[in-house]
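Heads up, one of the protein chains got dropped from this complex, but the rest are sitting where they should.
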Amino acid sequence: MSRTSGTAPAANATQKGDTPSIRPRDLLSKEDCLEIFRQLYLARYFDVRLIKEKRLGHLTGTLYSSHNQEGVLVGSLYGLKPNDWISPIHRDMPAFFLKDIKFDWRRADRMGLSIEEVCAQVWGRVGSPGRARDNWSHIGSRSKRIIHSTSMLAGTIPVAAGVVYADRLDGGDAVCVTFNGEGSTAQGIFHEAINYAAVHKLPVVTVVENNQWAYGTPAELECPTTDVADRARGFGIPGLVADGQDVFDVYDKVMTAINYARSGRGPSIVECKTFRAYGHGDHDDDRANKYRPKEDVEKGRARDPIAICRATLLALGHIDAAHAETFRAEGKNASEAKNDDFPPEVVTFLNEGIEFALQSSLPPADEGAKWVFREAK
Amino acid sequence: MSRTSGTAPAANATQKGDTPSIRPRDLLSKEDCLEIFRQLYLARYFDVRLIKEKRLGHLTGTLYSSHNQEGVLVGSLYGLKPNDWISPIHRDMPAFFLKDIKFDWRRADRMGLSIEEVCAQVWGRVGSPGRARDNWSHIGSRSKRIIHSTSMLAGTIPVAAGVVYADRLDGGDAVCVTFNGEGSTAQGIFHEAINYAAVHKLPVVTVVENNQWAYGTPAELECPTTDVADRARGFGIPGLVADGQDVFDVYDKVMTAINYARSGRGPSIVECKTFRAYGHGDHDDDRANKYRPKEDVEKGRARDPIAICRATLLALGHIDAAHAETFRAEGKNASEAKNDDFPPEVVTFLNEGIEFALQSSLPPADEGAKWVFREAK
Amino acid sequence: MSLVVEHAAPVKKNYVTALKEALFEEMERNPNLICQGEDIGILGGAFGVTEGLQARYGASRVVDMPISEACIVGSAVGLALGGKTVMAEMQFIDFISCGFDQIVNMMATYHYRTAGEVNMPVVVRGPAGAYGGGALYHSQMNEAWFCNSPGLRVVCPSTPYDAKGLLKGALRDGNPCIFFEIKELYRKREIAEFLPEEDYAIPLGKAIVRREGSDLTFVTYGQNVYHCLQAAVELEKLGVNAEVIDIRTLVPLDEDTIFTSIAKTNHLIAVNEAPMTCGFAGEIVARVSEKAFEYLDAPPMRITRLDTPVPWAKPLELHVLPSVEKLVNAALKSVKF
Partner (left out) sequence: MSLVVEHAAPVKKNYVTALKEALFEEMERNPNLICQGEDIGILGGAFGVTEGLQARYGASRVVDMPISEACIVGSAVGLALGGKTVMAEMQFIDFISCGFDQIVNMMATYHYRTAGEVNMPVVVRGPAGAYGGGALYHSQMNEAWFCNSPGLRVVCPSTPYDAKGLLKGALRDGNPCIFFEIKELYRKREIAEFLPEEDYAIPLGKAIVRREGSDLTFVTYGQNVYHCLQAAVELEKLGVNAEVIDIRTLVPLDEDTIFTSIAKTNHLIAVNEAPMTCGFAGEIVARVSEKAFEYLDAPPMRITRLDTPVPWAKPLELHVLPSVEKLVNAALKSVKF
């Protein structure tokens, strides 16, 4: 099988007027497609498992589920080069280990965090890259080119712009992909940073995960246009819309934006339409059942990105029915999904991460007073 | 002569696809047109006179000249209803007394500041509405419906949105016109406020005075699109472009936006293309001669808004050649223009204002400690 | 009148219920009161402080705002300019930094700049405070920024009674106010209490002595009131009799209550959860040192967070924050001076 076998059926392209003859996905090999499928499992299992662990009382902090939004993460990350930067936010926890994870998840020179580091972070242990000083998604790594976020939504977009500016000065061609919810696009810093990036044609791709809700506020109270991607029009930059449930459509659109950015033409926005599966955080699950109409939730969850990917792979002949059955968690909530609904390699991978976390200690108390300033040289 | 005699020649309409059969200007009477002409004189004379006074050492604080931009101010303000709000900024000093000034400049019930109040402000005297507690354009009046600015550019746009929200709750139909430079549109709060106004369809009209420079920074380093009005596209709201040197084109576009806002359809942006005549402030005049190419400045100043208005009125037969000669300051810098280059009523009006200011004292020192908080009831 | 509870027999109310009652009652009383913030309407607020408010008063008076803190403040200023009273919620007080300019430069100064023409009855309130594992961005006590920005009232209630009374007081005060709610106290059962049936508002600027004592005075507010009270119990066992003052309002500060106490105990320990440098405990030490110097028998002391952010992992968090143990040790040192 050729390495560029293509992934048709035809793209469900919602970007106006965008019908390239060769889509980025057409350059993906069968192996790539299978890896993407596997990564969707991995992201889903990570989420399911964390929800379980949280319910068992093993975790503190709020869990912002990425369930149903895995297509956005995997599709956005898959085409990045190792030296590219990413800037994930609260709902993108799997992005930290999905970055540059292709095929050999344990490759030593990977430009992404290991599952061990990510688990240590979730469990609040000293083995996390930030030694458990800040919580959840507020990790990152300078050496692995992952920007550390604060809680302040959209606050890393200017950082992304700055970091690629620095890279460009050094002769690099790195792109930075930032992730933001649709609600976060209402922040002033979103505007300032994209404006700056557009003026200087900086290679920043802003992926907007439009999951229809920002906590308890529907998208139409955050954004006056139907497509959040239209915000791009204010800066004269491309605004693409992807079906966030179709990992290959996300891949097409984000890769288009990445190529555009890398070629020096500047930033763009890729809106991925998706739907938040649960409450805003796990503390919000019960309330979310009240403030969100049941039909909406059912409709929003009907198109499971893993199922859609599976269908694509089946149609392409990349997998057969038996393989397709490896994943049986489709449509299941965390409470319903069991370990053997997932491929064993995924479960093992995460188990190893958790094992590491559990063996990592809490940081010693006096580290609380350390690293306020750089130690004198 | 009918009160709706029209002001053709045909509009130099730069708004794409905007060719209404009846333009707002077509509803202006001859008297209105003459009044608009007179107001342009007034704004110009105010500026010229202040520059002279500053050079004589009579004033402290920086003077941000509105020379060459009078068409934007007069054209934007002329169609407002008395109860409408405005929010001028540093370069809009004349707006404070131009608001609701039609015909009888001394009408007691005017919803604008008197020339006396404005002069007291400029001279830093206790007779200013803010008792000289803050400087220059940072005045306003709750009762006259003028928002007080801070220095922080674009910072009053959310205030404008809030104040019309309040008005709407009270059953009013007031619109607020805010003024901002093109550079100021890079501020985050610009985005937050217009986004909010667009979501709630609030009647806020943002007039962008694109005078090509933000202090020493050219427009293309502030805004990635050629038309700043394109920022509107990010919010799905109208973005109109007016020839800021043609007061009637400004009037057409701003009235279109005002009518749109008043009818409940929400905010819009009207970009008025103009050119800053001098330096950013009077302290910058010399440097501006270095950082701005001479040809640009000549080109930018070639189209004097008063001359253009005069030509229009002559063509319409609203004035004859003799009347047209009343104004002889066209193209002249402050140092060249003399009092008798202006109509006497304009000079008298301002003289009275200055007279008042000079007789107004400095505020008593201990007022410095007053009004930090509201006095206990 | 409140939606929240219409009981035959009175029940003890927690801190969040007290706040809720204040809002319902003020919304009823003042038709010009508007509430706005992120997720306060449909959801009823991240912590439920505005639960049911939109259902009762409609979406035009209880507004779900975009995630735009600067605009939440700035439009509140506009509403006030238009004659309204505004409650503006920050989902966490930590996010107030995103609306900082509008607060310190637009809102705080409006009355001053206009020589009193324009009043700014805007209460910006939000959940604050550490000890809950919220880490750097869900634990802040950033009150000192606002104390150094003239024109703002700064309030921090520590009990349900005060939460309700001070929120009403703040909403009626007519000045802009930053209102720090202690989220760790929101649902704390131990501090639930009976609230008056009748309307009451606590005027800003009155401290309260939470515990009388003769040997030493703790001056504090918010969560540390409880730590000081606990420390006082420990100290009692060691023969030290500590007074605990809850200042409740930082600006304006009730100096009299503090000085009166110091005149009696001659020992001061000022406590805040915020970082030490330029924090409010330092302000208390400075005021006492300046104006009640002769009463002091020992150096005044501060117990505050170390000059660090609030870290996440529990051992780190505890290490940097004031604790009962730190308070007891400081008190012993002070009285033994």
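First chain written, first letter: the chains are A, B and C, and each begins at residue 1.
Keep this in mind: a contact is a pair of C-beta atoms (placed from the backbone, for glycine too) under 8 Å apart; a residue touches a chain by one contact, two chains touch by 3 or more.
These numbers come from a predicted model, not from an experiment.
Participant: Please identify which residue in A:192, A:271, A:284 or A:341 touches the non-displayed chain.
Facilitator: Considering the complete complex, A:192 is the one touching the chain left out.
Participant: Of A:61, A:79 or A:130, which sits in contact with the chain we cannot see?
Facilitator: A:130
Participant: Touch as defined at the start, partner being the missing chain; which of B:34, B:221 or B:347 qualifies?
Facilitator: In the complete complex, the chain left out is touched by residue B:221.
Participant: Considering the whole complex, which of C:36, C:54 or C:109 touches the chain not shown?
Facilitator: Of the candidates C:36, C:54 or C:109, C:109 is in touch with the missing chain.
Participant: For subunit C, which residues touch the unseen chain?
Facilitator: For subunit C, the residues touching the absent chain are 94, 97-98, 100-101, 104-105, 109, 112-113, 136-137, 142, 144-145, 147-151, 251, 253, 274-275, 277-283, 285-286, 289-291, 293-294, 296, 298-302, 307-309, 311.
Participant: Residue by residue, what part of subunit A touches the chain that was omitted?
Facilitator: These residues touch the chain not displayed: 129-131, 133-134, 138, 140-143, 147-148, 150-152, 155-167, 169-170, 188-189, 192-193, 195-196, 199, 367, 370-375, 377.
Participant: Touching the absent chain: which residues on subunit B qualify?
Facilitator: Residues of subunit B in touch with the missing chain: 60-61, 124-126, 131-135, 138, 150-153, 183-184, 186-189, 214-218, 221-223, 287, 291, 362-369, 372.
In this text, only the chains that are shown with their structure count from here on.
Participant: Once you find the CA centre of subunit A and the CA centre of subunit C, what distance in Å lies between them?
Facilitator: Subunit A and subunit C have C-alpha centres separated by 38 Å.
Participant: Round to the nearest whole Å and give the separation of the Cα centres of subunit B and subunit C.
Facilitator: Using C-alpha averages as centres, the distance is 43 Å.
Participant: What are the residues of subunit B that contact at least two other chains?
Facilitator: In subunit B, the residues touching two or more other chains are 188-189, 192, 195-196, 199.
Participant: Residues of subunit C that contact two or more other chains, please.
Facilitator: Expected reply: 65-66, 68, 70-71.
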